[in-house]
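The structure under discussion is supplied below as structure tokens; questions concerning it will follow.
Every protein chain except one is present and positioned as in the full complex.
Labels A and B are assigned to the chains in the order they are written; within every chain, residues are numbered from 1.
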Amino acid sequence: MNTTFKNYQFTMLDKIYRSEEEKERALRLNKDRKMAQSQGVTVLTDAIKACSEEIDKYKGKLVVKEGARAEMYARRAAQLLQELSTCEEGQLPPYNSDKFDQVIRECEEHSKQFQSLIREKNSKNLDIEAKNEDHYGSFIHHLSLIRNKRCLMAYVYKRAEVIQSYRWKVGRVLPEEIHDKLNFSEQEYFKNHCAVIDSYTKDLDLDLTVDVIPPKDPYIRVRVLSEIGEVSLGDHSVSLCKDSLHSLRRTDAEPFISQGLMEEFME
Amino acid sequence: MESWEEEGSVSGSGLGAGTDVELVRQAWRNEKAAPEILPFEEALVRRLREQIQLQEERAEELKSEGMEDVVVSLHHMDSDRALFLLKSYLRLRLHKIEKHLFFYSSHTHLFARLSPEEQLFCNSCVDIMTQHLKQSVLNKLPQHYQSVTRQSTSSEDDDMVDSPQLDTFVFCKTKTDVGAFQLDDTGEEIVDLVVDDLYVLRYKSIRGLVESGQINLI
């Protein structure tokens, strides 16, 4: 029994000893791993530092020729129009004065180049009709100028057409959401356009901005959506309070309905 | 409807029965379909306005005489519909003028087709549009590129002014027997235009027939 107990003791001790050994080994390994990790991190950090220094050496010196080509020769002007064409029919994106001004600067650049090439050609004392490399170069700059002009004109003109439609579809007063998308000149243009239509209406004594769809009934029932207040209609006045119902002449109600201030009440 | 018809014949101002409304309706259809502006129907418009006015006055008279609401409102409806037609005709013309402002203002024979009020409208629109374009674009461009009608000072004509597309195909119906009709300048296309038949032709070819009233656009 003693031997068995002793053997057991040895086995236990052995086990304990082994587990201690393993613990130590594991600790050692962990320590090594951590050391390795921190060494690895150092290597990486050093590498990053070296790369950054290298990049900084070349900062500001790299010239991307492809980028420049993309910007000259009316590419930017065409982008202005793309913006406009992707917008829903009858709606406008905000006036892009940054891009617009950039195109104007490009035009100045083309004009400078054009003149310098013409001077170059003249200095060679050739026949005025002669077509040398300077001639073709200046011609390309001229074409770029008129292309830019066409894009800018179309941009402003197309927007002006939509602004014209506002008088017919919305009325004399533009809601803020629309007003904010126009530049100063466009806001002026809208006011002037309204004045021209008013002048025509007065000459003719006929309001063309009402009666836009074929009438079925001279009177319609309406519900007031937003507080409008006291309004004079012909020979009497009406109090248009929010949520009130009225029977109005269709032509009187039309301007309020198109602005969303009242709706036709349908049973 | 019977009582209204009687009423209409008694008062003698039933607009639906008169031909002026029909004429304005046809003028409206022609104007809608034609790519260019047509001559202004001055006399017709004046007569129709007078008749609408009379109709409105008649309706008020009947109301004060105690006539049934239904009859009064039918008179109103009649004049409203005629008024709608008239306004739509005038609106169409204004939109057409706005679409080709610089073209109409610079071509005398087309400018002459506009009513005096429309001519004033056209000139005013040209003024405000030119001002807007100059302010926004043209004054910022290099010197030789600032014209509103020419791309540059080296342009030979007004290459920025768009003209209406007269080549557009239109649906039309003949009013009278026209017979063999030459569609183009070369004499290769000849069509036999029979009365009351429907055709789809280029507006350019039948311009003259529309003006003379031999063919109506739909």
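Convention: a contact is a pair of C-beta atoms (placed from the backbone, for glycine too) under 8 Å apart; a residue touches a chain by one contact, two chains touch by 3 or more.
Operating definition for what follows: contacts and distances are computed from a predicted model.
**Q** Quick one: the chain not pictured, UniProt calls it what, "JmjC domain-containing protein", "Protein NPG1", "Putative DNA replication complex GINS protein PSF3" or "NADH dehydrogenase subunit 2"?
**A** Its UniProt record gives the name "Putative DNA replication complex GINS protein PSF3".
**Q** So there's a chain missing from this view; which of the remaining chains does it actually touch?
**A** A, B
**Q** Would you mind spotting which of B:161, B:191 or B:218 touches the chain that isn't drawn?
**A** Missing-chain contact among the listed residues: B:161.
**Q** Which residues does chain B use to touch the chain missing from this display?
**A** 159-162, 165
**Q** Residues on chain A that touch the omitted chain in the whole complex?
**A** Residues 65-66, 68-69, 72-75, 78, 81-82, 84-85, 90-91, 113, 116-117, 120, 131, 133-134, 136-141, 143-144, 147, 150-151, 153-154, 157-158, 165-166, 169-170, 175, 177-178, 212-214, 216, 220, 250, 253-254, 257-260, 263-264, 266 of chain A touch the chain that is not shown.
Heads up, the rule we're going with is that only the chains that are shown with their structure count from here on.
**Q** State, to the nearest whole Å, the distance from the C-alpha centre of chain A to the C-alpha centre of chain B.
**A** Once rounded, the distance between the two centres reads 39 Å.
**Q** Which residues of chain B touch chain A once you look at their complex with the stated criterion?
**A** Against chain A, the touching part of chain B is residues 73, 76-77, 80-81, 83-84, 86-88, 90-91, 94, 98, 117-118, 120-121, 124-125, 128-129, 131-133, 135-137, 140-142, 145, 151-152, 154, 160.
**Q** Quick check on the complex: what are the chain A residues that touch chain B?
**A** Interface residues on the chain A side: 104, 107-108, 111, 142, 145-146, 149-150, 152-153, 156-157, 160-161, 164, 168, 183, 185-186, 188-189, 192-193, 196-197, 199-200, 203-204, 206, 208, 210-211, 214-219, 250.
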